[in-house]
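I have a structure I would like to understand better, so I am pasting it below and will then ask my questions one at a time.
Here the complex is missing one protein chain, while the rest keep their positions.
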Amino acid sequence: MFIFDTLSLVFVALILFGAIPNIFYSTGYLPHIQRKTHYQLHYFAFIFSMIGVVVSANALVFLFFWELMSLTSWQLILTEAKEKSTIEAARFYFIMTHFGFVFLLLFFLIITDGNLDIDFASMKLIASHFAYPTLLFFFLLLGFLSKAGAVPLHVWLPYAHPAAPSPVSALMSGVMLKVAIYGMFRFLFDVLYPWPLEWGITILTLGALSSLIGVLYALSEHDIKALLANHSIENIGIILIGFGMGMIFDTLGLYTLSTFAFIAALFHTFNHMSFKSLLFMSAGAVLHQTHTKNMEKYGGLIKVMPITALAFLIAAISISALPPSNGFLSEWMIFQSMLSSSHIDNISLKLAIPFAIFALAMTGGLAIACFVKAYGITFLGLHRSTNAKHAHEVNFWMKSGMVLMAFVVLSLMLFTPFYIEWFDKVLVGLGRNSVYGQIFPNGIWNMHSVGINGGIVSPLILFISLLGVTALMMFAYKVFGVKTRVHNAWACGYKTSAKTQYTATGFAGPIRRFFNWLYKPDEHFEKQTIAGHETKFSSSSYEVHVKPLFEKVFYRSVAKAVNFMSYWVYRLAHFEQTRYSAMIFNIMLIVLFSYRVFSNEFSWATFVLEFIVMMISVKILIIGDRK
Amino acid sequence: MILYLLSIVLLVLLAPILLSYIKATKMVLLFKRPISIFQGYRNFAKLMHKETIISKETSAITSYAPFLVLSPLIVTMFFLPPIVVGSYYVSFVDAFTITGLISLSTFFLMLLGLDSASAFGGMGSSREAFISALVEPAMVLTIFSVSLMAGNLGVGQAGVNLAEHFPKEHMASFLFAGISFFILLIAENGRIPVDNPETHLELTMVHEAMILDLTGVYLAIIESAASIKFIIFASLFASLFMPFGLEFSAPIAILIFIVKLFIIATAVALLEVNTAKLRLFKIPNLLGLAIVFAFLSLITFYVLGA
Amino acid sequence: MMLSFLLLPAIIMFLVSFSKNNKSKYLLAFSSFVILVPIVKLFLLPKPYNILSSYLVADKLDTYVLLVSSIVGIGVTLALLTLDKHVKVSPKAYRKFYRFFAIFWVGLIFSILANHMGVYWIGLELATLSTVYMIKTNYTPAAHKEAWNYMIVGAIAVSLILFGIILMYASAKPILGENGMEFDLLLAHAKEIPSPFLFEMGFAITTVGMFVKMGFFPMNLWLANIERASFYPVAALFSGILESAIIIGFFRFSKIAMQVNYDHLFIFVFVYTILTIFIVAFLIFRAKDFMRLFSLSGVEHMALITMFWVSGAPFAALLHFGAHAFLKPALFLSTGVLESNGKYKIAGALRGYKGKKGTLFWFLVSLFLLAIISLPPSPMFFSELYGFGAMISNAKQSNHMLAMIGAVLFLLILLSIIFYRFVAIYQAMKYEGKEEEKTVYGSELFALVVFAISLVTLLFPATLTYLKSIS
Partner (left out) sequence: MTDFLIGLFLASLIVALFTTRLYRLLLWYSINSLMLGTLALSIGKSIDDNAMIITGIITIIVKGIGIPYVLKNLSQKFHFVRQITPEIKVQYAIMLVPAILVFTFYLSEPITHMIHTNANYVAISISSLFLSLLLMMEHKNVAPKIIGFLSMENSLFLLGISATNGMPMLVELGIFFDLLMAIVVINLLFHKEEMKV
């Protein structure tokens, strides 16, 4: 019924690392919530079901907990359903997760042959006899990636995560998405092994696309939680790049590199859990104080909420993959694994991998820009609204949640070798050789890439030297005893006020302009000019809304099609009000005819005859003459 | 080891001179009376004596960020390829780390810009974010491509390898990478077609806008960070794309290296004199070029092996 | 002996219904509770148990169905006690309702316990005709129209069933003689039927009759309209009990048809049910009131049950059947409460229930609503897992594996449309609209609690083992 191998335990640890600080935070958040019982019940059931998913050892239990996880998270989004958008987001989330579940269900049904309580080994046996493994792979992919939020199944994330209460956003984005990653590890290794090359390339491509698209949409977002949600898409993309590389190397027989890439993916999974939870927590703290998710209404919060601001800064550095943070280390590993592929002799890989490298590099640059925006607009400068003015630091429990999570982030940064050793054990548990010795050949100081002529990074040295140089300089500054005076900002002589600051929209302006072809933004510009002068105006407002391309292409059109279909079905069904006997007559005719045609000797002639007779009969008896 | 530390100190000392040299060269070319090449030092000394004025809109970020801007760059200095054969060098640090360190410095610089609550700071940060977002991928790709050609992902080792064995068989990739890197050098250091360090005009400035409200020691730190950044780029270019002259004995090799740096500086000055500042939204064209070349270089190496 | 024991409550009910005493209302309700006693006794007896020579034989399958139906019946009569608080209903109509409920119950016992096609049909016809009148207890023009509608369509369907039965009998007569109508004999000798085609034709006609009666394609809306027009306990009876009488007939006939020619049966039912679910899914997508929504979803679940049954997953089919039989009446009953308070408004229908009773009410309704779209831990979740599992393993053995898997995928996507609609409705009920003060009465709540407990009972390991042992 349950399994407790290293993989499961590592993910249990991941969930606990994500959940325990979150429980503290949630305790502090609780007074803010009206339906406390509802919230508490689903909150703990949610955590419980996530643990249930990662330790379940058969399909029945897995699917049960999986659906329970969806159900509880859906209810959690609805905890504070005061706005229509929240309700819609919850609905959208639930239908998307159900969509994924459909494919998961099919996947499990095929690999279990209907006996849902068999173990993974037997599943593997059945799967190996199945004639179309790629079909299984795609079912699995659709099932898990719709939960993980990879492109093009990512659309629900920027709606669902902001709508949930902040502790829940942190859990959903930080932890729940990882459960899907667990699913990929578990079932690709334990059931669908070995993998054809195409599978790895598919995952690599999806990962590269997700990372780019996620960060691009994050940049154009003003809703702080939606911004973070879009970053989740990006990071899931990065994890998938690592995962895809691992699969590719495995197919090519380069097992050491493969293990390295998988460790990188796992490491990034952990990192993303830590910093994304922290980001959502601090964003939630800001939201809690200012009662708005709109970044344009923040500003200057670092002065009143120093701990929140520090927590956000740590997480922002980490998610932007700046050295020496943990986010940097895992991305470094993924880069190294990709670069070790230079001597592979396969043209499709030679084309795919540089693109993935490019996507990852591009993502890194854009992520920095995005987090400068998020941090700068939220915490720096002057407050932009009265809400921000009256904000103050959150209560003790929320603070302690953030501090604990910050410790998780820092521990991932400082104890990297320890974690890597642990992830290495996971891979050993999945039947690989240990590569820990190759990653840390001489002590914990230098982390080596396992590729030929691979690079080396030394997280601790970097950290210490950065800290040391900065401390030294600050010490020198103190020793010098420079005279300091506080005065109004100069700003070329203009008066500084909250209104003269750059807005989030303005900050992202240049990048948005560059990616206009993707965003297709909807711009509204209104200006009250004075006496017809173009340059003199009393007030002006500028709004820009980015059109979600994927949503439009995939989802709106599906909704339209369903609507269209239902309209026609509805019209058709209303015939039965008046023509029920004719309906029954015709269905009898069809059934008997078909039995006659198919039961006995089948021939096309009779089939065509049946068809024609049926058409005539339907026309005369049901549709009738046009009045 | 001593040579290693010495060369770092030398480079740090050389940094302000190099920037002043560019400015002087430009002035000569424009038939102005050139400034002294030690003008950088004079400015530094002047700023160090001034009191620091902190605007009251700012927060703790302003008092920490300048150090955090400078320290990653100083750390980076230790990771550069050697300028003399036989000197100690950190062989293993790769492109991603170096780019990351530079980005870390830029990250705090941008926060610094936003902290003062003035429109200029935000504008500068916004533009810098835009430019560096495009620069970073190109830079990672370029350096990776070169280090792959050199046969080692560690930049230090790559520099040595290139000096020992020039990758003639990968000339195409090498050339693409070189072009790309030179564009990056200009863009990252706020030189003319991308930014104009000499004016304080709101339409043009990027780097200067971010530090508009800094004075005294803080400004001095930021200015020296800028010059160190230039020297990092210049010496990376010198080591990776002009990989010769290392095998001579220490003084001559160092001299050759300094000459290389001055050649690069002259090239930058010439370019600055001959081009006009680009509009902000035209910059992506230039940076796009850099990205394309970087990508081309990587893919040429990958697919064609050329 | 057992038979009279079984029929006694119904006869008492029939007789009491003629008394004009005001208190008789409670006696009627009480007598309907007594229904459970003989059935539980029957349930505990060793199987198979002959009640009336070989005509009525109790085996595991039919006692299960009967037990489920009787619990539903009790729940419905509980809710009837406070019917007049929600809608205008005269005492006379009450008594008439019980009179026909008694006849209905007799017909039901006969059809469910029948081991004989003829007896099965007689019981079914009796039950059908008595429900026609139950619809009429609501004195509205719409109810009148729908009662006629039901009369005619139901009569056609039931006639088709009998026609098919006679054809099957004709096919079996050469080997079994007059006993050719007995299910167990026919099942045992199915392989020897001299003219399988005749049998299949009969089976097809019977099945079409049954499918029409269950609201399958093309008659998807008629049940919805009837349930809309009649009082909600009647709707609950319809979906909870009458359908079970039909489905058990289908179970028995299809078991024989499986022996005759499995492939034909499977393809026929598969195509038919997919078509049904296709239509129903889109109809649900547009449904705007509770009754129609629930009765359409009832059609969907009946289609799933038949599909699971013919796919060779009787366990899943029976579990799904039990869950559906409890859930649907529960929802119909709560709809009665919701609508009489909220006047047909979906938005905010679940809001404004205050106090302990109110909280329990909305909580239970939410649970039912979420259980009907088979979210865990609803029994439907497990039954669908096993049912689809059987379909997939069926697909793997067939020659058209990909087509079959595609069909299952298609089916699941259609179910997702229904899922979407229900989620939307649930959210609208709970989170949109205005909050108004509403009340709920004890007896209705008690009925819902009965259903909820029964649902939970379905999930006990003992129940599951029992269900597995039926097949």
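Lettered A, B and C in written order, each chain numbered from 1.
By definition in this document, a residue touches a chain if its C-beta (ideal position, glycine included) is under 8 Å from a C-beta of that chain, and two chains touch if they have at least 3 such contacts.
All values reported here derive from a predicted model rather than from experimental measurement.
**Student:** What shown chains come into contact with the chain that's not displayed?
**Tutor:** A, C
**Student:** Given that one chain is not shown, which residue among C:P194, C:G355 or C:G442 touches it?
**Tutor:** Only one of C:P194, C:G355 or C:G442 touches the chain omitted from view, namely C:P194.
**Student:** Touching the absent chain in the whole complex: find that residue among C:Y55, C:F101 or C:Y431.
**Tutor:** C:Y55
**Student:** Tell me which of C:I156, C:A303 or C:V365 is the one touching the absent chain.
**Tutor:** Residue touching the chain left out of view: C:I156.
**Student:** In the full complex, which of C:I35, C:I112, C:M181 or C:M258 touches the chain missing from this view?
**Tutor:** Considering the complete complex, C:M181 is the one touching the chain left out.
**Student:** Residues of subunit A in contact with the chain that isn't shown?
**Tutor:** The missing chain touches subunit A at positions 578-579, 581-582, 584-585, 588-589, 592-593, 596, 599-600, 613, 620-621, 625.
**Student:** What subunit C residues would touch the chain not displayed?
**Tutor:** 55, 116, 118-119, 121-122, 125-126, 129-130, 132-133, 136, 139, 141, 144, 147-148, 151-152, 155-156, 159-160, 162-163, 166-167, 169-171, 173-174, 178, 181, 194-198, 201
Assume only the chains that are shown with their structure count from here on.
**Student:** Whose C-alpha centre lies nearest the centre of all protein C-alpha atoms?
**Tutor:** Centre-most chain by C-alpha means: A.
**Student:** Quick check: which two chains are joined by the most contacting C-beta pairs?
**Tutor:** Result: the chain pair A-B has the most contacts.
**Student:** From the C-alpha centre of subunit B to that of subunit C, how far is it in Å?
**Tutor:** 78
**Student:** In whole angstrom, what separates the CA-based centres of subunit A and subunit B?
**Tutor:** 35
**Student:** Based only on mean CA positions, could you tell me how far subunit A sits from subunit C in angstrom?
**Tutor:** 43
**Student:** If a residue has to touch 2 or more other chains to count, which residues of subunit B qualify?
**Tutor:** none
**Student:** In the complex formed with subunit C, which residues of subunit A make contact?
**Tutor:** Checking each residue of subunit A against subunit C gives 60, 63-64, 67-68, 71, 74, 78, 81, 84, 87, 90-91, 94-95, 98-99, 102, 105-106, 109-110, 112-116, 130-132, 135, 562-563, 565-567, 569-570, 572-577, 580-581, 583-584, 586-588, 591-592, 594-595, 598-600.
**Student:** Residue numbers of subunit B touching subunit A in their complex, please.
**Tutor:** 51-61, 64, 67-68, 70-72, 74-75, 78, 92-94, 96-97, 100-101, 103-104, 106-107, 110-111, 113-123, 125-127, 129-130, 132-138, 140-141, 144, 147-148, 151-154, 200, 202, 212-213, 216-217, 221, 280-281, 284, 295, 298-299, 301-303
**Student:** Considering only the defined contacts, which subunit C positions touch subunit A in the complex?
**Tutor:** Of all residues in subunit C, those touching subunit A are 149, 152-153, 156-157, 160, 197, 200-201, 204-205, 207-208, 212, 217-222, 225, 261, 264, 267-268, 272, 278-279, 282-283, 285-286, 313, 370, 375-377, 381-382, 385-386, 388-393, 396, 401-402, 405, 408-409, 412-413, 415-417, 419-420, 423-424, 427-428, 430-432.
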